[in-house]
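Note that one protein chain of the assembly has been removed; the remaining protein chains are unaltered in position.
Just so it is clear, A and B label the chains in written order, and each chain counts residues from 1 on its own.
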Amino acid sequence: MTFNRRQFLAAGTAMAGTGLMPRIGRAAEPIKLGSILDTSGIFDAYGKPMDRAMRLAVADLNDGGGLLDRPIEIRAYDTQSDMALYAQYAQQLTRQDQVDVVHGGILSASREAIRQTMRRSNTLYFYNVMYEGGVCDRNIFINGVTPAQQVEVLIPHAMKQSGKKVYVLAADYNYGQIMARWINKFVRDNGGEVVATDFFPLDVADFGSTIAKIQSAAPDLVVAPLVGGAHLSFFRQWAASGMKDRIPLASTTLGVGNEHKVLTAEEGDGIMVAYNYSQEIESPENDGFKAKWEAAGGNAGEINEFAISTYAGVMTWAEAVRQAGTAAHDPVVEALESGLSVDGPSGKITVDPQTHHAIADVRLMEIRDQKMQVLETLPQRQPMDTQAVCDLGANPGDNTQYEIDI
Amino acid sequence: MDLTVVIGIEILYAVASLALISVGLAVVFGMMKVINLAHGEFMMMGGYATIVSVNLGINVFVAMLIIAPVVVGLIGLVVERLVIRHLYGRLVDTMLATWGLSLFFIGLATIIFGNTTTGISTPIPGVAIGNYQINGYNLFIVVVSVLLMIALYLVLGRTRLGLIARGTMQRPDMASSLGYSPERIYMATFFCGSALSGLAGAILAPLVGLVPTSGGAYIAKAFITVIAGGPSLIAGLVSSASVFGVIDQIFTFALSPVIGEVALLIAAVVLLRLLPQGITARFFRGRM
């Protein structure tokens, strides 16, 4: 059984009648869902939509009568973009609140800060963010796409549009480093060549000399997995120096924090990206979700990939609880490992039993008029990078984050 | 050949932007011996003032060159009246208080604008140099920076106002007995310093994505440039900005931006170790 379109819409309409139907048995003990996100501090642009999506999902479930006739109760903590607080609140959630499941974590560092605590206390953990891949741990379920899923779609398309010489500019941390290696692999697989790779710490905001360097290398295509506010300057300065019309640009990160709405149309137009979600997806699920988001007091323009992943993460967990008939740890994990899938605003998302990662649709998009226009949808891409190193079926005790050799 | 010209321009731009981000801090420190650690946040507010004005439909140059400095100058005035004036002469205490202010303004900007990146696009098109395209806005920054230095020199050195200001900074008691109120001159100086910080933030705004924490990226560099610059306000600023700008860009080109920044910081430590007395002697006769 999957969470199908009809149920999805039913949940949506039920939203409108919030509070009118107190039909949940009052005596039933609530199921506790822990949430741990940066809803203040420098990462709150990601954390706030995720928090709203989580609350929206729980409200949907509660309006539909809760789970197993038990209401769901949220225990949410704001980590203020401080890694030390992740460790602290993870302890709070597992020891004092004793929640049944934890959703959250944004940066990879934050996930690693709490993953072992969750594992040790046998608390089911969902990480709903697109990340660098490679985590292999039976206690965690990961709902975001990994580098291979994006790049295998993006690179051949971008190279077809431009040429064989590629220049890579990546953010200098795990994600960027690993992403750069995958880009390298797919460029080679498609018969091209990476002429240079530059890494930038997250606070570098001045790209003048880099732009000159790129010009002297004269590539056919620039791929830029750059991250955060400072790196946004690159796209500005690139356009300002008039390079935008000379060398095409592709990115695996631009737009995740809705950056394409900060850039003007002239600066952003034509940049190629590939993600699971775009606000421009035309489907009843997406329209319904946007309407619900607005009804809950949000602005549909702020919905992003992470928010959709979070919503799908909560729904996936809920579906597993329904199938297992209990919120207890082991049965829910087994239900999730049955290859369960849910339909959401970004299409079908399936749990890969081998890696606990998501099998998801990847969409090839192009930024146009501050929107991510979908060019093509490639259904159900496998997390093949993590699959290459991780097999939880064969090795359920595994507890590492692999670096994938390419 | 083209590449050499491009590199030359990038170096010039690096020096100019370093001078630009330091000038507000330099005026306040050089004239008043107050280190304003909220300088970066003043720049950030200048950036927001520009972006808000442009979004309201005001011409971008008006917003950058007039509105932003005035708005930030006024904020500086309030800060001076409420906080700084109680702390004159207590160098360490003003540093701590302005550090507190910087956190306060980050929080305030977060409440008002959120932590999402905002920005406007550059108003000047790219320029072709041989086979290379460079950002025309970089040249604009160089021009503004040079004009600013000249203006500052003329105001301080060639006008009566500048004379009074410099006199007051050296001997407030004498200025006071000549009929000038040191209190008001301090106030005016702080206003000007803040306005210059706002101007710098406004001019850099089209180049970067702005978030409330943007100021943090500038304060350390500005602080180092000003301190290493030494007693003479303008000459010090220009000389230290040149040293650091050149080192930064050469290493950035040859290796990477990180190495460039680290080289800048190491150069600062070495410079301060080699020339501590020469720089400090004039400002700090005692220990502080």
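By definition in this document, a contact is a pair of C-beta atoms (placed from the backbone, for glycine too) under 8 Å apart; a residue touches a chain by one contact, two chains touch by 3 or more.
The rule we apply is simple: contacts and distances are computed from a predicted model.
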Candidate names "Amino acid/amide ABC transporter membrane protein 2, HAAT family", "Putative ABC transport system permease protein", "Aldehyde dehydrogenase" or "Transcriptional regulator"; UniProt protein name, chain not shown: "Amino acid/amide ABC transporter membrane protein 2, HAAT family"
Residue of B:95, B:124 or B:139 in touch with the missing chain, whole complex considered: B:95
Which of A:176, A:298, A:313 or A:383 contacts the chain that the document leaves out: A:176
Candidates B:156, B:224 or B:243 - the one touching the absent chain: B:224
Touch with the omitted chain, as defined above, among A:68, A:83 or A:291: A:83
Interface residues of chain B (partner: the chain not displayed): 33, 35, 83, 86-87, 89-93, 95-97, 99-108, 110-111, 216, 220, 223-224, 227, 258, 261-262, 265-266, 268-269, 272-273, 276-277, 280, 284-288
Absent-chain interface as seen on chain A, which is shown: 39-41, 77-80, 82-85, 87-89, 91-92, 95-96, 107-109, 112-113, 115-117, 172-174, 176-177, 199, 201-202, 403
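Keep in mind that, in the parts below, only the chains that are shown with their structure count from here on.
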Rounded Å distance, chain A centre to chain B centre (Cα mean): 39
Residue ranges of chain B touching chain A (in the complex, touch as defined): 3, 6-7, 10, 13-14, 17, 110, 114-122, 124-128, 131-138, 206-211, 213-214, 217, 249, 252-253, 256-258
Residues of chain A touching chain B in the complex: 40-45, 172, 198-201, 203-206, 208-213, 215-216, 228-233, 236-237, 239-243, 246, 257-259, 262-264, 266-267
